[in-house]
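Here the complex is missing a single protein chain, while all its other protein chains stay put.
Chain naming follows the written order as A and B, and within any one chain the residues start at number 1.
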Amino acid sequence: MNKRDFLSIQALGSRELADLLDLAARMKRRGPGQVLAGKTLGLLFFERSLRTRVSFHVAMEQLGGHCLSLFADRDIYDLEAQDRAVMVGSAEEHVQDAARTLSRYVDALGIRHLPPATSWAEARAEALVRAYAEYASVPVINLETALEHPCQAIADMLTIRERLIDVRGRNLTLAWGYDPEPKSLGVSHSVLLSAAALGLNVTLAHPLGFELDPQIVEAARTRATESGGSVRVVNDLAEGVREAHVLYARSWRSLKFYADPERESIVKRSLEGWRIDGELLASTKNAIFMHPLPVRRNVVATDDVLDGPQSVIYDQAENRLHAGKALLVHLLGG
Amino acid sequence: MNKRDFLSIQALGSRELADLLDLAARMKRRGPGQVLAGKTLGLLFFERSLRTRVSFHVAMEQLGGHCLSLFADRDIYDLEAQDRAVMVGSAEEHVQDAARTLSRYVDALGIRHLPPATSWAEARAEALVRAYAEYASVPVINLETALEHPCQAIADMLTIRERLIDVRGRNLTLAWGYDPEPKSLGVSHSVLLSAAALGLNVTLAHPLGFELDPQIVEAARTRATESGGSVRVVNDLAEGVREAHVLYARSWRSLKFYADPERESIVKRSLEGWRIDGELLASTKNAIFMHPLPVRRNVVATDDVLDGPQSVIYDQAENRLHAGKALLVHLLGG
Partner (left out) sequence: MNKRDFLSIQALGSRELADLLDLAARMKRRGPGQVLAGKTLGLLFFERSLRTRVSFHVAMEQLGGHCLSLFADRDIYDLEAQDRAVMVGSAEEHVQDAARTLSRYVDALGIRHLPPATSWAEARAEALVRAYAEYASVPVINLETALEHPCQAIADMLTIRERLIDVRGRNLTLAWGYDPEPKSLGVSHSVLLSAAALGLNVTLAHPLGFELDPQIVEAARTRATESGGSVRVVNDLAEGVREAHVLYARSWRSLKFYADPERESIVKRSLEGWRIDGELLASTKNAIFMHPLPVRRNVVATDDVLDGPQSVIYDQAENRLHAGKALLVHLLGG
């Protein structure tokens, strides 16, 4: 049996991504149905979730199926992930047994896992989610890892298509924002990859030292080339947003200081000006404003931007639901 | 769009309350249906819940819909509630964003929030629940705040009507009971307000220093005047219960010592006699005995009262379910 996982937005080619967005748009117009009646989605959370958990629950309900959330601290035993381990430590269960067992009960498994890591190399390996995908006999969905958050990116691309209609050749700026806490890179990577695949001209605007993962950027360039888009990097916020039709704000942590958040914190002190305010938004090509939420208001972006007429942040949130339905039908339906 | 919230029992006029009770009584006789098919109720718990959570889950299932519980410590980011805040503190999300996001996923939101407060003025403001109601575009239901527990009161009034049939002019005594822990005032306020609205003669029997909130008592007097009922206060338990057709026991904390539970504890030492036992119940007009549960047995009331033939405590609990269904249909149905 050839099961389809959804660990990365790269699992979808440009054509497939566009088809999925079409499906999501149709599902948004449609009312509740029964296409996944009798099917169950299991969600495993190792981290907090609001949008992801609620949107997938409601998505399964609207498709006639069921969703069950499991929480690491309550439902899941300490998991061993290493192959052939002699399990005399604290781990009571091996991920292969958990994955194979759950595969007997549910029709797909979504996993959010963002563990502390001592290096970016370790974090980007997405060890646990990859192990689940290897051992589970049902599709595994990435609900956010250190490397990617592909479900968010589908919702975002759906939102962009609703506003711009034809997205090819339009300019999207992914603008780094100041946040007192180190934020994960997954959303930014998935947005970059999916925008490039749809043929947008992507500008990454971030301070020096806050480069995205080089392999992801390289993959995005390749996809952009194929789709007629482009990827460029600028280290100045004002310059970065000037030509934008889409201004996507998001903070992310520095790969350089991945194991040293104190150091990142010191470096960031001089970067509080990386904030989207009304003046900056006015300098764009009447861009729609996007952010995946949660957002620190008046830190990453000001209230007038977040609540202004160009903001589509709640449409992004709602589209998590419709993107989720399309993805579930893509993986499980028909 | 003019959405209806249900934050206080005062949201319902006397006529509306009576209609809702009629609907609840009909729904109790009826089996499961599909009137809320495709609808989702989201519940947000900042505090423990047994009756509220289970009864609303089952209520939605019996109406053909779905219910999803969210827990503050697991699902919800630290929330900022102040307008225009510059969010550099620990709060990662503003309540306006959480409320607007959830409004895109669910059809109604129930919230239980009873945070520690430094004063009664702060507690009675119900800041978080009011903020959710302001920002959410779907109905918000109060599942208990420091000030009110209106869903409990509807269930209680349904229970009284089942036993007394015609409630006008009957006597309800709300009797303060000793409990080693400070208990919230919400149930007592909502019971007082709803009983007054239905035309019952309400006696508040409590020790000096355990007065209910003056604005709530005043509002209850106004409602009583309109409905032909009355509200009086006595500071003696035996006198308070003598004419009761309904004896409702409940402990509540002192507003005077709201920020000083140690002090309340000392004052309460002399009040252990505020307990309903069989002798006291026998001195009433064959009253039905009520308590919202959970109850400290043989402290607030004795086993023979709780388990005796006049006790309707489990009917109250069951009626949470039917009252919940009626409320949901009132807010969402048809």
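Note that in this section contacts are C-beta pairs under 8 Å (C-beta built on N, C-alpha and C of every residue); 3 or more make two chains touch, one makes a residue touch a chain.
Note that the structure is a prediction, hence the values are computed from the model and not measured.
When the omitted chain is restored, the residue from B:Ser49, B:Thr101 or B:Gln152 that touches it is B:Ser49. In the complete assembly, the contact with the undisplayed chain comes from B:Glu318, out of B:Glu162, B:Glu211 or B:Glu318. Only one residue in the set A:Thr40, A:Thr222 or A:Gln310 touches the chain that does not appear here, and it is A:Thr40.
Annotation for chain B: contacts to the undisplayed chain at residues 31-32, 48-51, 53-55, 57-58, 61-62, 71, 180-181, 293-299, 303, 306, 313-314, 317-318, 321.
Although one chain is not drawn, its touching partners on chain A can still be listed: residues 37-38, 40, 42, 66, 68, 70, 74-77, 80, 84-88, 91-94, 97-98, 100-102, 104-106.
Basically, only the chains that are shown with their structure count from here on.
For this pair, chain A with chain B, the centres built from the Cα atoms lie 41 Å apart.
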